[in-house]
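The complex appears here minus one protein chain, its other protein chains still in place.
As written, the chain order gives the labels A, B and C, with residue 1 at the start of each chain.
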Amino acid sequence: MIAESMYQELILEHYKHPQGRGLREPYDAEVHHVNPTCGDEITLRVKVESGKVADVSYEGQGCSISQAAASVLHELAAGSTVVDSLAVVDEFTRLMQGRGTVQADEEVLGDAVAFAGVAKFPARVKCALLAWMAYKDAVVRSS
Amino acid sequence: MIAESMYQELILEHYKHPQGRGLREPYDAEVHHVNPTCGDEITLRVKVESGKVADVSYEGQGCSISQAAASVLHELAAGSTVVDSLAVVDEFTRLMQGRGTVQADEEVLGDAVAFAGVAKFPARVKCALLAWMAYKDAVVRSS
Amino acid sequence: MDGLDVERIRKDFPVLSRELPGGRPLIYLDSGNSSQKPVQVIEAMRDHLSMHYSNVGRAHHALGAESTEAYENARDKIAAFIGAPSRDEVIFTKNASEAINLVAYAFGNPLNTDERFRLGPGDEIVITEMEHHSNIVPWQFAAQRSGATLRWFGVTDEGRLDLSNLDELVNERTKVVAFAHQSNVLGTVNSISPILARARQVGALVLLDSSQAVPHKPVDVAELGVDFIAFTGHKMVGPSGIGVLWGKAELLDAMPPFLGGGEMIEAVWMDRSTFAPAPHKFEAGTPPIVEAIGLGVAVDYLTDVGMPAIKEWEHQLTGYALQALSEISGLRVIGPRSVVSRGGTVSFTLKTPGGFDIHPHDVGQILDDVFGIAVRVGHHCARPLHLRFGIPATTRASLYLYNTTDEIDALVRGLHHVQKVFG
Partner (left out) sequence: MDGLDVERIRKDFPVLSRELPGGRPLIYLDSGNSSQKPVQVIEAMRDHLSMHYSNVGRAHHALGAESTEAYENARDKIAAFIGAPSRDEVIFTKNASEAINLVAYAFGNPLNTDERFRLGPGDEIVITEMEHHSNIVPWQFAAQRSGATLRWFGVTDEGRLDLSNLDELVNERTKVVAFAHQSNVLGTVNSISPILARARQVGALVLLDSSQAVPHKPVDVAELGVDFIAFTGHKMVGPSGIGVLWGKAELLDAMPPFLGGGEMIEAVWMDRSTFAPAPHKFEAGTPPIVEAIGLGVAVDYLTDVGMPAIKEWEHQLTGYALQALSEISGLRVIGPRSVVSRGGTVSFTLKTPGGFDIHPHDVGQILDDVFGIAVRVGHHCARPLHLRFGIPATTRASLYLYNTTDEIDALVRGLHHVQKVFG
């Protein structure tokens, strides 16, 4: 079973029970990202307070990978510092774009390491990255 | 030598010494036909007098086949009756479109029988027919 | 089931006996997206490229004659295949999308001189909510270029065209009505005559997007009575890179040219040009030569099997599939649930037994990776139709002459497994 390795328990868990879902006030920036090849969408807001990520709230539709990725992102970023969270985004991006050949840094990634299996499926990498790219964009716009 | 059969002595003769070439007055109809795939052109005039073809005059540019065909047409049509000349046109068309499998009626065609070899070369059939189609068109318009 | 000899047919398609990585067999249920190719088509293309290739029309030497003859023969074959009154009504494009754009660009074109293709503010274009993007976006552009208004038929809950407002929608202001012969999502086969009759009443032209019809059943343009049909080679066991626009000779003559370039001209001066008659007027530049030849062989192949037999086979498969899928709890077919006026394209959504929505991408991924089953997931280039049904995406199984009931059984087993993974 090739794909099943992609559908880790943890991903399914986040998919079925998304963390921090919903759009909340207040926020500094809101972005809307779309994956045109599959129609996955996310609207994402960030609230930054003196270098800390006060909230990441989002609403979206899409496959388990994209939705779970948003949920995991929320867990990792909310409460963290902007700088730290962007380091996690970079490491996650590196992992996803590594075509399955990159060794993930569990220290940095935490739960997000569960997505390692996705990197082998180029068509799904965009799903995993959708929320994370939206987050990066929102942080840039919030400053 | 496949092609040489196409370049009959008679065709070359007509090509080098075209009969009736030049545009003359008076005329009842003038037409301009073009073979767009090769750029051959002919301007052709007819003068009909009580059922007889008083003159076929023409000016054009093109390959030996198209020019010789115009010259032969002039010889056959000028001085003939409209009805007879159209019968020759029909027989010539039949021969040309026969892909080399049609037996020509020498009685009807006279010198034009020299073009029989052209029928085997689809790309050149249009050259042979250019003047003849122009003639048919001009006769129709003159009436 | 009887009909055609599907095992013999399957042997003609090399990829159908392929093993995918991990030892999975291939179960190809994505022909509505693009079909596979029989060895006859592949070898004909190879032979032409190896031994007979050169440019067409403009080359007068031996290879030029062979290529031109093969290319123009393909046109004859396609004309015969769709019952075109004249071979000159068959225009080769690169795909169905180009074919539709070609017609859309004729409307409201400053170069146009024909009243029927005049388009401006106050004029209307009518399409439908079930169109493929390729039959939506070109008309949006035409409307935006000209200031005309784009309008559309709705779709019923069952997935049929809602013709209740036909007389209001198609009216004296309507210049053209463009709609799908068969939906690439719902499978719905649209009935043409009411729309055509109304269009004729008001003097509007009618284009049929036959991309999903020509591959699957006998189509005769003379019988259809419409003005244009568009279809595409890669969906009918032909190669990529080739599509067809068929149009009535008289309309093709009246239309302005679209792409300018070599071979579509009669004479060129620096400041103006005159044009060749159709079809060449619309075939600027070197055409997809080997692709047209391949499509000609594809048409031979389909004709040999027999279009009525293909239609009947797909009809049986579709009935079987609708029945089998309806037995999966949590599966909802989007489109007609009976085989009446419907082709072998079945789109659906899937829930776990617990009522949790499983996203089509997840369905497709597991079907593919675990069972080698290729279906299409997403909006299938018909986003407005999905919006209409309030869903972002569906899973689509689309059947063709080489599919079997065993493959449908495998799909059903696969879907049960998907439900387990997400259960």
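As a working rule, a residue touches a chain if its C-beta (ideal position, glycine included) is under 8 Å from a C-beta of that chain, and two chains touch if they have at least 3 such contacts.
Just so it is clear, the model here is predicted, and its values are computed rather than measured.
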Where the missing chain makes contact, among the chains that are shown: A, B, C
Residue in contact with the excluded chain [from C:V226, C:I242 or C:L401]: C:I242
Contact set of subunit C toward the excluded chain (per top definition): 14-15, 18, 20-21, 24, 26, 28, 30, 33-34, 36-37, 39, 41-43, 45-46, 49-55, 58-64, 94-98, 100-101, 104, 109-111, 129, 132-134, 136-141, 144-146, 150, 152, 232, 234, 239-243, 257, 259-265, 267-273, 284-291, 361, 364-365, 367-369, 372-378, 380-381, 383-384, 387
Residues from subunit A at the interface with the omitted partner, ascending: 34, 36-38, 121-124
Where the missing chain touches subunit B, by residue: 1-4, 6-7, 12, 16, 37-41, 61-65, 67, 121, 124, 127
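To be clear about the criterion, only the chains that are shown with their structure count from here on.
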Subunit B and subunit C: spacing of chain centres that average the CA atoms, whole Å: 46
Whole-Å gap separating subunit A and subunit C, where each centre is the average of the chain's CA atoms: 37
Centroid distance [mean C-alpha coordinates] between subunit B and subunit A, Å: 78
